[in-house]
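What you see is the complex with one protein chain gone and the rest in place.
Letters are used for the chains, namely A, B and C, taken in the order the chains are written, and counting of residues starts over at 1 for each.
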Amino acid sequence: MATIRVQREAFDPGAEINSFCARNSTSGGIATFIGQMRDFRGESRATGETVSAMTLEHYPGMAEGQLSELVKEASGRWPLDDTLVIHRIGSLMPGEPIVLAAVATAHRGDAFTACAFLMDWLKTRAPFWKKEATETGASWVEAREADEDQAAKWTR
Amino acid sequence: MATIRVQREAFDPGAEINSFCARNSTSGGIATFIGQMRDFRGESRATGETVSAMTLEHYPGMAEGQLSELVKEASGRWPLDDTLVIHRIGSLMPGEPIVLAAVATAHRGDAFTACAFLMDWLKTRAPFWKKEATETGASWVEAREADEDQAAKWTR
Amino acid sequence: MSTASLTVLYFAWVKEKVGLGTETVSPPASVVTVSDLIDWLARRSPGHAAAFADRKLIKAAVDQVHAPLSSELGGAREVAFFPPVTGG
Partner (left out) sequence: MSTASLTVLYFAWVKEKVGLGTETVSPPASVVTVSDLIDWLARRSPGHAAAFADRKLIKAAVDQVHAPLSSELGGAREVAFFPPVTGG
């Protein structure tokens, strides 16, 4: 079982997690990750420029396809009861959730590992691009090398 | 920052996660874990006895103290923006959440790792005991060796 | 190590076997370690004896800190006995 959604509309992480829990009431453990839009650039709010809005572009078709592949890969590696991935596109405001990943399993170790794997591969494989608007104009977010390194550790 | 609650009342994981996200809107990543009460014993619903209710006993004072220690330890190991741990006590019904752990960080790797650490240590150090009621009577849940193994890997 | 009074707490099936959740005791000076305390408590009633029959199953906390059974009690005010924890 898996649900994948790429959507322009805002979503409510708590409500999504509650319905995910409800439909997996026999799974002992649910691990989730929520990625939020920050209102600053770089490492800290003190040193970074203020970001007032974000646009998320995606590759229609391939984005959904890659997310399905990630979930399929995770399901092959760990015994997952259910998986949920929601990813925003379009315009976002600071504080809004960008992505939600949730994994339901019998044992919590698998839930944490599979959820971390999903996020690491999503960050380097799913075709989404962030453009941040600041006072000095809009610019595309650059990929972080740390993300590549984190994704590489799952290579078999 | 950290919030620790040991409570008899049911809680709403989605609502708790949403307010945790809201008060940590500048954290890029939020990892959470929800442990739910299963309605069967052992490894699977097919082979296990049906569990109709659960009682969670705790050591008042020490339970809260141990949870604080775990959060303190995690905060010393990883740069955490905020932490939340809620643990139920008393009577629980199948499907109800038993525990919620949430960690907010700048980088998602730390969030996953710290949340997994919290759960592993909680499972072996926080003084809570589960008693399951089935058709054939009530009995105390036995500790799983796998939990000890999982906790041991965090030893420094 | 004197006859100062000590609060002893029991949890889960240890409590059920002992038949009570807490008691205040004054162990003799010969009771130095947690293990000594178990030996001494086990003689208080058949319930105590049953609870402590297999001490491989017993965990202890001294003043709300996990402690091996070999720990010395020192000036402890509260000792608790319970099975391995199963929360979460």
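Some observations on this one:
Keep this in mind: contacts are C-beta pairs under 8 Å (C-beta built on N, C-alpha and C of every residue); 3 or more make two chains touch, one makes a residue touch a chain.
Quick caveat, the model's predicted, so the values are computed rather than measured.
Shown chains touched by the undisplayed chain in the intact complex: A.
Across A:8, A:45, A:72 or A:131, the single residue that touches the chain missing here is A:131. The set of chain A residues touching the chain not shown comprises 35, 56-59, 61-63, 65, 87, 98-99, 119, 122-131, 140-143.
In this text, only the chains that are shown with their structure count from here on.
The chains in contact with chain B and with chain C alike: there are none. Here B is the chain whose Cα centre lies closest to the centre of all protein Cα atoms. Centre-to-centre separation between chain B and chain C, using Cα means, comes to 27 Å.
Chain A and chain B, compared by their mean Cα positions, are separated by 23 Å.
Multi-chain contact residues of chain C (touching two or more other chains) are absent. Listed for chain B are residues 35, 119, each touching two or more other chains.
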